[in-house]
Structures are given as C-alpha cells and as structure tokens.
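Take a look at the structure below.
With one protein chain withheld, the remaining protein chains of the complex are depicted in position.
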Amino acid sequence: MGFWGFLEGLDRRWIFLTMGILVLVPLIWPIALPLMVTPPVRGFVEAIDALPEGSTVLMACDYDPGAIPELVPMTRTAFRHLLERDMKVVVTVLWNGGPGLVDGVLHEVAQEFPDKAYGVDYINLGYKSGNEAVMVLMGQGVANAFPRDYRGQDSRTYPIMQRVSDYSSFPLLVSLSAGYPGTKEWVQQVNTRFNLPMVAGVTAVSAPEYYPYLQSGQLGGLLGGMAGAAEYEKARNEADSATKGMDAQSLGHLFVALCIILGNLVQWSRSRRPGE
Amino acid sequence: MKRELPLFMTAVIGLFMIVSFFVPHQWVSVPADFLQASAIIVVAFGYVLGGANVLRVNLDAIGKRERDWPYKVVLLVSLIATVAIGAVEGRGFLNPGMKSRWIYDQLYAPMSATMFALLAFFIASAAFRAFRIRTVEAALLAVAALLVMLGRVPVGNLMTGFLPEWAQLGSVQDWIMNWPQNAAKRAILIGAALGVMATGLRVILGIERSFLGGED
Amino acid sequence: MNMTTDLGIWVSALLTLFIFSFVYKDNPFYKFAEHLFVGVSAGYWTILNFWTVIYPNLWEPLQLAFRGQGVNGDRAGMWAAEQGDYRAFLILPGVLGLLLFTRLFGKIGWMSRLSLAMIIGVYVGIKTTGFAQGDFVEQVRASLQPLWTGSLGSSFNAILFTVGLICSLLFFFFSREHKGALGVASKVGIYFLMVGFGAGYGYTVMSRISLLIGRFQFLLHDWLGIT
Partner (left out) sequence: MFALGLLLSAPAAAQDGADAGAAIPQVAPPSGLVWQDLPNDAGRAIRLEWKASPDDASGAGAVRGYRIERAESPAGPWALVDSVLAGITSRVDQTVRRDREYFYRVVAITPEGLVPALSVTGPAIARSQWINGERWSILVFTVLFFAFVLYYIASAQAGKKPFVRRIPGIDAIEEAIGRATEMGRSVLYVPGINDIDEIQTVAGLVILESVARITARYETPIKVPVTYPIPFTIAEEMVKSGYLNAGKPDQYDPDSVRFVSPEQFAYVAAVTGIMLRDKPAAHIFMGAFYAESLLLAETGFSTGAIQVAGTANVHQLPFFVVACDYTLIGEELYAASAYLSGEPKLVGSLKGADLIKIVIIGVIVLGCALETAGVTGLTTWMRSQ
C-alpha cells in the first residue's frame, strides 16, 4: 500500500484538522512575516492622501458579517485615515446584514478622535434596500434616498448633511464591498455617470474581477482581501487584525498549495502502479 | 390581462429608464427618479413578504410533521421573536444597547460569519482530492493558482527573497493579475455585459417572460 | 488566558462551534444553529426593511403629504410633487408593495405580477445602461492603448494584453466552427482564460482562509481571552 496509498485513502477530516491547526497556531504564536505594499494598495492610499483637506468623502460599506475578517480592517483603517486627514465622512450601507456591524466599527474608531462629532464630522446613513436604484437616486440628492440616518433621526438636520447635496459634493467614493450590490455596481452606475472618482476595498473572491476597472482607471486603487487590508495597515503604520492574520494566511496558502501538489502526485503514482 | 398587463408595464418602464439615461430633460428625469424611489420601496416590501413566506412554509412543515419539524419550531420562534422585539423597539432598534442589536451582534453576525468559514476546510480537501491536472488547460490553471496563492501572501517573498525583485513571487503575482488574467477578465466582462443587455432587450420586448413565473 | 464572562459572547462562541461541527459531520447541533440562523435572519430582514425603508421613505412622506406638506418645505399641496419630493404620489409604490402579498392568497396571486413588473422594468433599464457604460463601452475604450510604448517590457505587456483580450473574445464566438485560424485564436484564448481562472482560484482560497482566521480570532480573543 505504501505512502501514496495511505495518502489516497486518507479520511478528509484529517485534512480539515491540519488546516485548522495551521491557521490556529500562528494566531497564538505569531511569526510576523514581512509585508510588502503592492501598487493597487498604494493607489488606494494615494487617492485619499491627494484629497484637499476638509473634503467630504462618501464611504459605501456594502457587506455583511460574512466579510468581517477582510472588510472590517479596511473600514477601520480607511475611516481612521479619513478622520486623521480632517475629512468629513458619509457612510451608506446597501446590504441587509451590514448596518449594525458598520455602525460598530465607526463607533469604535471615532472614539479615538475625541474632537470628532457624529453628525458634524461623520454620519452613518444606514441601510437602504433597492441596490442600483438607490445609487442612481442618490445622484439627485443623497437625503432623498436616505431621509433618516442609522439612528432614526432626520438626516437633513445634521450639519454634515448641509454640505451634501448629490454626488457632486464628493471628490471621492470609497467602496468597501463583498459582492452584489457593491463596487461593480458603483462603477457601472455612479463612477462614470456622475463623474465620481472611486477606490475600492473588496473581498479576495471578487478582487480579480475588478482588475479591468483598475487598468481602465475606473478605480484609482484596490485593496484585495485580507492581504490588501494588511498592506493598507502597513502603509498607514498600523498593525491590526489583518496584519496579525497574515501569518495564518500564509500557512493556509502553503497548505492548500501542498494539497494540490500531493493530490496530483497521488494520482500519478496510482496511474503508474501496475495492475490497475 | 393577467400576463399582458405586467408585460406591458415592464416594457414601458424599462424603455423609459433607458431613455432617461440619455435624456436629462425634467419630463423624463423626474418620473425616472420617482420610479427609482418607488422601486426601493417595493423591494423593501419584498423582504417583508419573504419573511411572511418563511413563516408560512414552516408552519406548513410543522403542521404536516415533516422530517426535522422540531427544528422548524426553533426557526419559527426565532423569527417571530426577532420581529416582535424589533417592532416594539421602534425605528432606533439597532442602536447600541437595544435588544435587537444584541440579537444582531450575538446571533445573526457570528452565525453568518461562520457559515462561509466552513469553506476553508472544504477548499483544502477539494485541493487534495479534486484538483486534477490532466490537460494543458488545467496545468496552466494550476500554475497560475499556485503562483498567485503564494505570491499574494508574505511567505511567497520569503521563499524567493534571494531572487531579483522582478522575479520574486510577489512581483510575478502582480504581473499575472495585471496582464494575462486581466485580459481574460475583460473579455468575460464584455461578454457578460452583452448578455445582460440582450436579456434586457428581450424583457422589454416581452419575449423573455420567465420572470413572471408559472402558467395562467 | 482570561475567559470572558459576557453571556452574549458565550452564546456567539457556542453557536460558532455548533456550525463548525458540520465539518465532522451533519449533526443536531449544526441543524439547530442553521435553523436558528434562518429564523433570525428572516425576522431581522423583515423588521430592518420595515423600519429603515418602508417607514422613512414611504410612511412618513405620505403622512406629510396628507397634511399638505412635503420633504422640501417651500411648496404646499398634497400633489405638489417635484424632483425628490413625491408627496401623495407615493401611494403608488405603497399599493404595489401591498399587492406583492397577494401571492400568499392563491387566486388573486397574479396581481403581485404588477409589482414584479414594475421592479423588473426599473432594474432592466438601469442595468442595461449601467452595463453598456461601465462594462462595455468604457472597457473597450480602456483597451485602446498604444502597443509600442518606447520600452520593450511595457510594450510586450500591452501586446500580450491585447492579443489575450481578442483571443478570449474569439473563444466566445459561436457563428463559426473553431477551425483554422479561428481555432488557433480560440485555443490561445482558452489559455488566457485558464490563467484567469487560476488567479481566481488563488484569491478564493485567500478569502475562505481569511474567514476562518476571523472566526478563530473571535474565539481566541473575545471568548477565551488569549493574545
């Protein structure tokens, strides 16, 4: 039977267990592998750095708890980045599952800035159903689509909303998205149509799909998955949950690569074994 | 009437929305804006209907004592409790400190996040048991997958740190993403766009009716 | 190690473990969590859409309208609609929304198609132009690039990209048999597509492992108090 035969007959739950351990161990005992900031991430950082101080930025957080490990670090770093540069931030959510989660992140980061006030420096407009229809409707007036904010107050009464009419009030859209509706729809409906420059942070699953938008200039920068979030943290000299996850991520990738190679070796060894 | 009227409505509204993209005049843009505002509202009703549907289907299942019916009781109770608590708490129901927020934070969010985390395990076993390099195509896929997978995380650069920078896995990964994979993705993107547009045209012309569902 | 005493975190942690138990095999704990999840999310979506959409975007403006006011205060009149302020015209989406519920009552169920027809009409329109602009014309425009850029490396990339794009487009060409020159081109196209899928595979692996890391971080940090 031998080694290859043993591998072939392996119960897949051993693979599950190995995967679990490989991800768990570096979370407890970190290795701190060195990170490198790639060009799409640099584009994201530079787009925000290039904004005139005091601008009002639209941050579209379109995700739900399924994307916490990838998009929450991005949201955190981006929101901190914007507040540090004295930007005003308007947040919207088009995913059912997102509003509570996003509110928690905003709240957590805002506490680091005692001089920033809700409704003056940032606002969470909360959730709205309707996907692309909401995006186009906001083109005629943000408050028309979001008459009340996340807290249930009349959004038109906040000072920050005095500065916001439609998309022309924003020099940049930061889209953090986990799928539909998200970055793709913002590009299709808003980016060109309303001439609003965009950068995006997305889950790794959908990241390759956005490279054509990056090349065409429809997106000014792109954070792809947890690695993108970690690089963003590095570019901002932070070391939060994405950076801490990178060791586990590395080992996980190595293991999957090993699985692909071993799996095929097993197959070849079987086809070369006589009598089959 | 039961089919023609909806088909006619879809055709008129669909065409009107397309026209509104090209015609900014207020006679077109204001009604188009109104239609979008209306769509948002009707979609929201759709979610409420969804909740009612889940309720009905599961009541049925419990009534008929279908397999696993006790679990459906769990489902029903949690559904009704979530709605009732939210209804009582009013429009600030998701604010910190509310019971609905607790349900969201401690029940909905962790379960929703964990469902897909399961896939990390399955992806490893699928890589081992169901990733077969039998053709040139599959070989190309495998090579690209391995390079990208390792090049995207720090360990890739650690492994190839002795090479000049352009040959390190991180740079190779970046090159693959920007050029060959990008060309393929753009072709797919354009093809998909044509598909959506053609479907849109068929719906407006009333020859695509599948969205109206069954007979009568 | 400093395990939490917060009941909420304990509940979350246990539910997380219940779902993870599916990896071993399908079992009653998993089934319990799964059904709880479906119930809670259906309930949550229902109430969320009521309070954050139906109430502020429909009910409140309608109330104002019946008092002769609108969200833009400078004009009076129940029907004095203008862009962004639709007054009593909002009765229309309200009625269409309610008609959706006729689905629950067999015979008049067909009336829900009117609401469906309206939604589909709006989305078909928006999507058709959105795809035409963002994914079709804008993508073709961005593909028009100089093939000789002055440097060998970047010219090679530009030519590779253009060839890859054209060949991949030809792979999805169905009006001729893929023989001869077209056969060669579509073969090259499929090679590019495969590299694209490989990249997609790599990124999907990354996403899935990230999710697992996220859950482990929760269990270790928030629940067990390690690190």
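In this document, chain identifiers A, B and C correspond to the written order of the chains, with residue numbering beginning at 1 in each.
Following the convention adopted for this analysis, a residue touches a chain if its C-beta (ideal position, glycine included) is under 8 Å from a C-beta of that chain, and two chains touch if they have at least 3 such contacts.
Keep in mind it's a predicted model, so treat the numbers as computed, not measured.
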Neighbouring displayed chains - absent chain, whole complex: A, B, C
Hidden-chain contact residue, picked from the options C:T52, C:Q69, C:Q133 or C:S210: C:Q133
Contact partner of the left-out chain, one of B:L55, B:A113 or B:A145: B:A145
Absent-chain interface as seen on chain B, which is shown: 21-26, 29-30, 115-116, 119, 122-123, 125-126, 129-133, 137-138, 141-142, 145, 185, 188, 190-192, 194-195, 197-199, 201-202, 207-208, 210-211, 213-214
Missing-partner contacts on chain C, residue numbers: 22, 26, 34, 38, 83, 128-129, 132-133, 136-138, 140-141, 143-148, 162, 165-166, 169-178, 193-194, 197-198, 200-201, 204
For chain A, residues in touch with the removed chain: 54-56, 159, 162-163, 165-166, 168-169, 192-193, 195, 205-206, 209
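The rule is short, and it goes like this: only the chains that are shown with their structure count from here on.
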Farthest chain relative to chain B (centres taken as mean CA coordinates): A
Pair joined by the larger number of C-beta contacts - A-C, B-C: B-C
Chain centre separation (chain A, chain B; CA means) in Å: 16
Interchain centroid distance [CA atoms averaged], chain A/chain C, Å: 14
Approximate Å spacing (C-alpha centroids) for the pair chain B, chain C: 4
Sequence positions of chain C contacting 2 or more other chains: 23, 41, 44-45, 48-49, 51-53, 56-57, 83-84, 122-123, 126-127, 131, 133-135, 139, 196, 199-200, 203-206, 209, 211-212, 214-215
Chain A: positions in contact with at least two other chains: 16, 19-20, 23, 66, 68-69, 96-97, 99, 126, 128-131, 133, 136, 140, 144-145, 148, 152, 193, 208, 212, 215, 224-225, 227, 249, 252-253, 256
Chain B contact footprint on chain A (complex, rising order): 12, 15-16, 18-20, 23, 33-36, 38-39, 64-66, 68-69, 96-97, 99-101, 103-104, 107, 126, 128-131, 133-134, 136-137, 140, 144-145, 148, 150-152, 193, 208-209, 211-212, 215, 224-225, 227, 246-247, 249-257, 259-260, 262-264, 267
Residues of chain C touching chain A in the complex: 23-24, 41, 44-45, 48-49, 51-53, 56-57, 60-61, 71, 83-85, 122-123, 126-127, 130-131, 133-135, 138-139, 141-142, 196, 199-200, 203-207, 209-217, 220, 226-227
Chain A partner contacts - residues on chain B that touch it in the complex: 21, 29, 33, 36-37, 39-40, 43-44, 46-47, 90-92, 94-96, 101, 104-105, 108-110, 112-113, 115-116, 120-121, 123-125, 127-133, 142, 145-146, 149-150, 152-155, 157-158, 170, 174, 177-178, 181-182, 185-186, 189
